[in-house]
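In this view, the complex is presented without one of its protein chains, the others remaining in place.
The chains carry the letters A and B, assigned in the order they are written, with residues numbered from 1 in each.
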Amino acid sequence: MSAPQWNNKVVKWVDDRLPVISMLHHSAYEYPTPKNLSYMWNFGSLAGFVLVTMILTGIFLVMNYTPHTDMAFESVERIMRDVNHGWLIRYIHMNGASMFFICVFIHIFRGLYYGSYKAPREVLWWIGILILLAMMATAFMGYVLPWGQMSFWGATVITNLFSAFPIIGDPLVTWLWGGFSVDNPTLNRFFSLHYLMPFVILGLVVLHVWALHSVRSNNPTGVEIKTPQDSIPFHPYYTIKDLFGLGVFLIFFCAFVFFAPDYLGHPDNYIPANPLVTPPHIVPEWYFLPFYAILRSIDFTILGIPAKLLGVLAMFASIVILFVIPWLDTSKVRSSKFRPVYKWFFWLFVIDTFILGYCGAKAPDDYFMGIPGLKVIVMGQLSTLYYFAHFLVVMPLVGKLERTKPLPASISESVLKEGANA
Amino acid sequence: MSQTVHSSGDHQPDENRRDFLTLATTAVGVVGTGVALWPFVDSMNPSKDVLALASVEVNLANIPVGQAVKVMWRGKPVFIRHRTEREINEANEVALNELVDPQADDARVEKKEWLIVVGVCTHLGCIPMGTATGEARGDYDGWYCPCHGSHYDTSGRIRRGPAPKNLEVPTYTFLTDTTVRIG
């Protein structure tokens, strides 16, 4: 890859002094990309698109939002009713949060299936987990801003998690609140951080893409690019494929924004926050449900550690464990396509997270899918057990014991073979 | 790094079709993106609740001859002056060609005795003095802007100083003899 020669004098003048145009050219134009990427590889760029959409809509919402407990709810209603196209901008932002998590969750599952976390992509994977954590913090604080019942009680419950830590717990929660309950100081600091975090995420995304471009994209075979025949330039092949994917995704996104804008939200958040009345069913937004289920499933004490602390630790561990899976996975093969045994465990894991999500939405004493005798809490405990067992037991053992299918010699060979079979 | 996609020659008609298709798609995409930005721009225009307050009604019965009041309208002061006979004459006596921004007094008032102007200096937006009794009214008995020394006459017209235009006359209607709706 030699530096391209620019014909345009202005471009050349700038590029000679700051090679930003060459950099963009390398990374978004000629970046050699495996020729066999499936549509599963669209979700990274889609997530990037949603991030930009969230920042844009967020900036315009802030122009009309008032971060004060007396006026927050009213100012949001003013956006919905009086600001020109305010309802549209707010509904895009509201549903955009869900869309962001849909893209990122699929992106993560894709990485898990095709072994995209394995060497040499560990740092790339780590930055991705940091992005997920930053997104969760941002989404949580953003949900507090409309100052509805779920905002208030969600903030109360989640900040109270930190009181589980011995000794520092209570002072820590008071510090988070800036008072003795969730109140105006809490709302103000959440607003400040909610505005800051997206730019932190943006910075992490730049690092994520930088890391990606130095280790190159993984692909469905998990076999690295070996010869020029294995790859094609990013532009026009993947720019157009990403744009087509974006079109399909936007139809899905807009269906929610225009025809079911409140479907993913909770009706209680259209009731102004009331510190004296807790809604009967506090449920987090859908993207937190599996983690919420893990938190709640620990209702027992181990070695004198109280259930409350264990639950909080388990919930944090469910994400932190992702940092070490490059070493927990002992398989020499990346892609589950060539791992006949692990493949089943992967799908079991996907189903497990759905079950956790279901359990998170239900009251602990309900019956799981109405099955008599099977309490939600028990199902949540079993699913939590598998969640961790998948990483701590299945990954190391199956990697060692499994007989994998033969790998293709190269990406182009696998492509030719599939073409012949089709 | 890449492989060649088309050999030129055999694919000529297809090449044209692809070019047209790509061009058309790009055009549709660009137009769509442009239209999608409009709601954001529009959201910065005055909102419906702001527009709903865009007119005020003022009771004139309590303003004696020779005095003036300031009322708030769209976040700006409006000067309402109950002019004396002498002030009306002063406004009408001046020859139009002497004026910086020539405009007859008739064109600026609906009823001779009531002068209603937006109280924002047309130079850089300060509020001229001269409404409250006892304030300096400048060399032409109207208003005087302390920021950069613009003098306005009894019709609110600029007579001297850096301001380029006369004080703006808002749209207003007399609902009765003593009530006026501004805006």
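We take it that a residue touches a chain if its C-beta (ideal position, glycine included) is under 8 Å from a C-beta of that chain, and two chains touch if they have at least 3 such contacts.
To be clear about the criterion, contacts and distances are computed from a predicted model.
*Asks:* Unshown chain, UniProt name, "ABC-type polar-amino-acid transporter", "Proton-translocating NADH-quinone oxidoreductase, chain L", "Cytochrome c1" or "Ethylbenzene dioxygenase ferredoxin subunit"?
*Replies:* Result for the unshown chain: "Cytochrome c1".
*Asks:* Can you work out which residue in B:37, B:53, B:124 or B:175 touches the chain that's missing from view?
*Replies:* Checking the options B:37, B:53, B:124 or B:175, the one contacting the hidden chain is B:53.
*Asks:* Of the residues A:77, A:122, A:183 or A:224, which one touches the chain left out of the display?
*Replies:* Considering all chains, including the one not shown, the answer is A:77.
*Asks:* With the full complex in mind, choose from B:29, B:102 or B:164 the residue touching the hidden chain.
*Replies:* Touching the chain that is not displayed is residue B:29.
*Asks:* So which of A:87, A:126 or A:210 would be touching the chain we can't see?
*Replies:* The single option touching the absent chain is A:87.
*Asks:* State which residues belonging to chain A touch the missing partner chain.
*Replies:* Its contact residues with the unshown chain are 35-40, 74, 77, 80-81, 87-88, 91, 98, 102, 105-106, 109-110, 113, 220, 232, 236-237, 240-241, 243-244, 247-248, 250-252, 254-259, 261-264, 266-268, 270-271, 280-281, 283, 286, 289, 350, 354, 357-358, 361-362, 412, 415-416, 419.
*Asks:* Just checking the interface: what residues of chain B touch the absent partner chain?
*Replies:* Against the left-out chain, chain B lists 3, 5-6, 14, 17-18, 21-22, 24-25, 28-29, 32, 48-49, 52-53.
Quick note on the criterion: only the chains that are shown with their structure count from here on.
*Asks:* With centres defined as the mean C-alpha position, give me the chain A-chain B separation in Å.
*Replies:* Distance between chain centres: 49 Å.
*Asks:* Over in the complex, which chain A residues touch chain B? Could you list them?
*Replies:* For this pair, the touching residues of chain A are 1, 30, 32, 56-57, 60, 63-64, 78, 81-86, 88-89, 228-229, 231-233, 243.
*Asks:* Under the stated contact criterion, what part of chain B meets chain A in this complex?
*Replies:* Its residues touching chain A are 1-3, 29, 38-40, 42-45, 47-50.
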